[in-house]
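Here's a slice of the assembly, chains where they normally sit.
The first chain written gets the first letter, and so on, giving A, B, C and D; residue counts start at 1 in each chain.
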Amino acid sequence: MSKRIEAKDLNVYYGDFLAVEGVTMNIEPRSVTALIGPSGCGKSTFIRTLNRMHEVIPGAHVKGQVLLDGDNLYGDGVDPVLVRRQVGMVFQRPNPFPTMSIRDNVLAGVKLNNRRIAKSDAEALVEKSLRGANLWNEVKDRLELPGSGLSGGQQQRLCIARAIAVSPEVLLMDEPCSALDPISTLAIEDLIGELKQEYTIVIVTHNMQQASRVSDSTAFFNIAGTGKPGKLIEYDETTKMFSNPNEKSTEDYVSGRFG
Amino acid sequence: DESEDTTGGETSSISGTLNGVGASSMGGAQTVWIAGFQTANPDVTVNYDPAGSGAGVEAITGGGADYAGSDAVLEADATSPVCAADGYPVNLPVYISPVAVVFNLEGIDSLNMDAETIANIFKGEITNWNDEAIASQNEGVELPDQAITAVHRSDESGTTENFAEYLSAVAPDTWDAEPDKVFPYEGGEGAQQTSGVIDAVTNNQGTIGYADASRAGELGTVALKVGEEYVEFSADAAAAVVETATIEEGRQDGDLAFEIDRTTTESGVYPLVLVSYTVACSSYEDAEKGALVHAYLTHVISEEGQQAAADEAGSAPISASIRDQITESIAGMVE
Amino acid sequence: MTTATAATGSKRNTLTAGQLSKWAPWVTLAASFALAAGLFMLVAVASSTDFSWAGVAIVGYILFLIILPVVSRIVEGGRKAMDRFMTGLVTGAFLLAFIPLLSLMWTVVSEGAARFDVQYFTESMRNVVGEGGGAIHALVGTLLVTLGATVISVPVGIFTAIYLVEYGRGWVAKGITTLVDIMTGIPSIVTGLFAFALFSLLFSDPGYRSGIGGSVALSVLMIPTVVRSTEEMLKLVPNELREASYALGVPKWLTIVKVVLPTALAGIATGVTLAIARVIGETAPLLIIAGFTASMNYNLFSERMMTLPVYVYNQYIAPGMNVSAAHERAWTGALTLILIVVVLNLIARLVAKIFAPKAGR
Amino acid sequence: MSSAPAAASPKLRAKGRPADIIFQGISTFAGISILVMLGLVAIFLVVQSIPAFGPDFDVKGTSNFLEYVGPLAFGTVWASFLAMIMAVPVAIGIALFITHFAPRKLASTIGFVIDLLAAVPSVVFGLWGANVLAGFMKPAYAWLSDNLGFIPLFAGTASGTGRTILTASIVLAVMVLPIITALSREVFLQTPRLHEEASLALGATRWEMIKMAVLPFGASGIVSASILGLGRALGETMAIAMVLSPSLVVSFILTSGTNPSTIASNIALSFPEAHGNEVSALIATGLVLFIITILVNGLARWLLGRNPRTGGAK
């Protein structure tokens, strides 16, 4: 189910502005990779290049390669829609579809694509995905209610359920917990631990503790100043990064007394 | 085409649709005629669009209508695509109506005026109701010290043209503008359509205007000075002036363009009239259409038709002699 | 500075110092109008003219607008006075709008009620002279012509808005936006002339008249309103939802059809209703292209078709001898038009209720 | 591990997504069709108005087209201007009242009632303006010209019927009011809560909050709303034709019976009786109105450009 991702000398642009420069990194399957770094260093920008969401922004484009099990996502004739079906994404702010019920939100990936699915299969898929996102018990009695009626943490888990319902091979998460309270955060961190049995997971976080808790590898991005491009400074196993990083700036950053 | 297929009409078996466009002045009369004609011939639909004389003329000369209504006669050399090769448009005077000069002054129903005075009022030279020019013609009437608001048509109109023709014929020194459908002077106030003029006069004291006499209603009206007497408008007085009219020179057979003598001094004649013509072809390219127009016009000029229009639309019935002339003019349509 | 003991609340509260009491505005209002009424009474008696209610309303309101802020300024200070002044002004603006609205509605309802009967909605004007008759032919015509215009304008308008919001970039999109604005300024009568020229050319019939021609003319007036309102509504759909959909591997067009449009549907429905309201009362273009008839015509594609605005206009300008009967018909027509729009509005609100995104913020 | 040259597997290759292309095509086509439609209207106006620019121009006693269209163009702009200075402040007031002053429960009902004004057919506005409003305003005009006649706007004798350009402008103002109100209302409702609360937390009164947060945010929306309203005012035909007492003059006087006419209403008044050259002249005046609209839009856009929208989507 899960796949390896390789970024090769990736430059990411907004129009003429080079936002992220020369990133080369290998992400192992069935692992959790955390992206950390100060605001504006290009974490979000980079993670969005991994499922071609970057190009949704007008003028945004990419140079370099991203290989998914060896296939270049940016190769000729590659359909971004197919890429995104294999590389799912969860956003910083929970964004369930407001016009849909909880059930339809989970099935969105199927229904929006006009795919037919037997009723019993659909039920099974909803339950499996919601269980996978650790939400089943809380919502099983109100699947018909609108998804926007849930609490923030529940909404975020609903979005995760929606993302895993289409059985992607990679799951990207851009600060999935920053809008959440500690209890919801705990639930999602536990979930990440479980999901990595099946998926390749990349997560952006501002929270060092979180990065050290959930991830196997950590990538530190930094930026020299406003207007300069963000760069990958160091990428290594999480334990190494937090205990004994190679770079001075990494050490400065992770040892900040911040949580 | 929506004409019902039922043959139910006991009186007739003709069917089809007839479209007319033209003068708004005879819109009311056309409604009456159409109702009468359609009642007798249930399978026929006649539409008359009172869009205006200009629109009517454009339509008949351009082939956009089967017949037209116009307050002014078509030029002698006009042609129409709906006419047969040997046919040509003819003007048929089917609608005669006096134009009333109406006013709104509390307690006064009628005033005497000569054309000179009327012209001066509408030009804005006489501005107060107690002006000597009015007072001298209305002894015994207590005229208020009130400003005159003269209301004219703001749209282009056959009524305006006939009004102006009368004034420029009888008082040429005062009314020095060429008669036209546009009101020529800057003074006074404009209102759209006969209804607008009537409303403006009805709603405001001290106002005066001119409008198709059928709409005069409760308003005060002016008796015109003709010769040495003052004549109130009436259907008979209006018909009388048409009796004195002559047919314009240089017209083709059956084309009955009238020249009205506005300066007449004959007794009992009301020279401020509007004659509205139906413009049709002397013979039609499409014979069925010709038959339909013929049937319709026969109804229009019939005694009942004219009387119904007089009752329901306030026009003056045409005389028997005019009816005969028109009957002759339209005979070619069914040959 | 800070006393350790908690106040019991009965002590004088520094936070309430220098406040006008709650009823002060109402007292001032009453006093202002009383003053104005007295003033005009005097004038009326002195010059033996009519007592002017309008004068009282205007002067009373102006007095209120001056007195309250002045008092407030003395007691409460300038900022509060300004707030009270602006509150008075804004409320006044709102009430001002009610004057024409009530006057209009009163006129239309009181004049139109007389003929608001079964006959009016079951009979046409065919063969009717004087009293009686109805407007069913005009009602059907208006519904058909407006439906035609809606069928043309809504797809064009919505797809154009989609183009502008979802696809259009650069000068083409800018150009179309400008053109849409310009389109809002085309005089209605010109659209009628245009449609007439177009159709008489197409059918080479110089007397061309039909309902569909009217629909085309109305579309020219309707499209810009549809585009504008739909565009605004589509812009309000958060980008997050689009991205959520893309991230699920949904193609762009399905994202638009299944996520963006449903989310904006309520707003679009309101916009379309507004656009219909904008054109349903148009007279000038229909006078030219849809023409005039007293008879029923169900066929949008041939022959003249009566519409309610033309009917109202015609009953007013060509009433025949029985003026009041015609004028009653005219007002009832106006009332009917307004009611149609009210019903459309209610439907749009229902749609909005049903499809509105549930429990937003 | 995978150093093999990247050859995308069929799994990622698109079959070419025809539905996407078709949908974009339809949208683009719709956008273009507006261009075409407007082009057709423009061509129609230009072609049909060409004869009016010939040497033998003679319409309503004028000897060239400019002489004819000048007063009409003036009247159009003047009447719309008057309508806008009345309607825009009132519309903003109403929109503010609905969004920030009225009790919430009442607000949507009030909004609906104002929307009703948009439903009134222009003929009815015409009838109301000519028969109700004009009579209502007449005494005011008499008073103004008697007492304030020294001000050029109220010079001369007052209209005896009240059918002045000011009456017509009031009717126009009432007609465009719901349009401007509806859009401004929507925009004001979109004011970010954050900004409203920011100013309230600084101790702003309600009006100060509106001045700090609502109006700056809504400025561009108000301008767009006003453009829509102005478009309607410039092009309004029937209501003006029925209400106004027009002449072919240029005059700023608000209270007189002699008023400049507007292009659209003049077309309605003259078209039924027009033929030949006169038709061309009328359509040419329509072309002028078209150009006026373009200029006014350009002006508004320029104003918008100087005061760009802040915040908002995209």
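Just so it is clear, a contact is a pair of C-beta atoms (placed from the backbone, for glycine too) under 8 Å apart; a residue touches a chain by one contact, two chains touch by 3 or more.
Not measured: the values here are computed from a predicted model.
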| item | value |
| --- | --- |
| Assembly formula [one copy per chain kind displayed, counts for the whole file] | A x2, B x1, C x1, D x1 |
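We adopt the following convention: only the chains that are shown with their structure count from here on.
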| item | value |
| --- | --- |
| Relative to chain B, chain with the most remote C-alpha centre | A |
| Two chains sharing the most contacts, counting C-beta pairs only | C-D |
| Whole-Å gap between the CA centroids of chain B and chain C | 40 |
| Chain centre separation in whole Å, for chain D relative to chain A (CA means) | 49 |
| Multi-chain contact sites of chain A, meaning residues that touch two or more partners | 81-83, 86 |
| Sites on chain D at which at least two other chains make contact | 17, 268, 271 |
| Pairs of chains found to touch, sorted by chain label | A-C, A-D, B-C, B-D, C-D |
| Chain C to chain A touching residues, read off their complex | 169, 238, 240-251, 254-255, 258-259, 262-263, 355, 357-360 |
| Residues of chain D defined as touching chain A within the complex | 1-2, 4, 6-9, 11-15, 17 |
| Chain B contact footprint on chain C (complex, rising order) | 126-130, 200, 205-209, 287-288, 291-299, 302-304, 314, 316-323 |
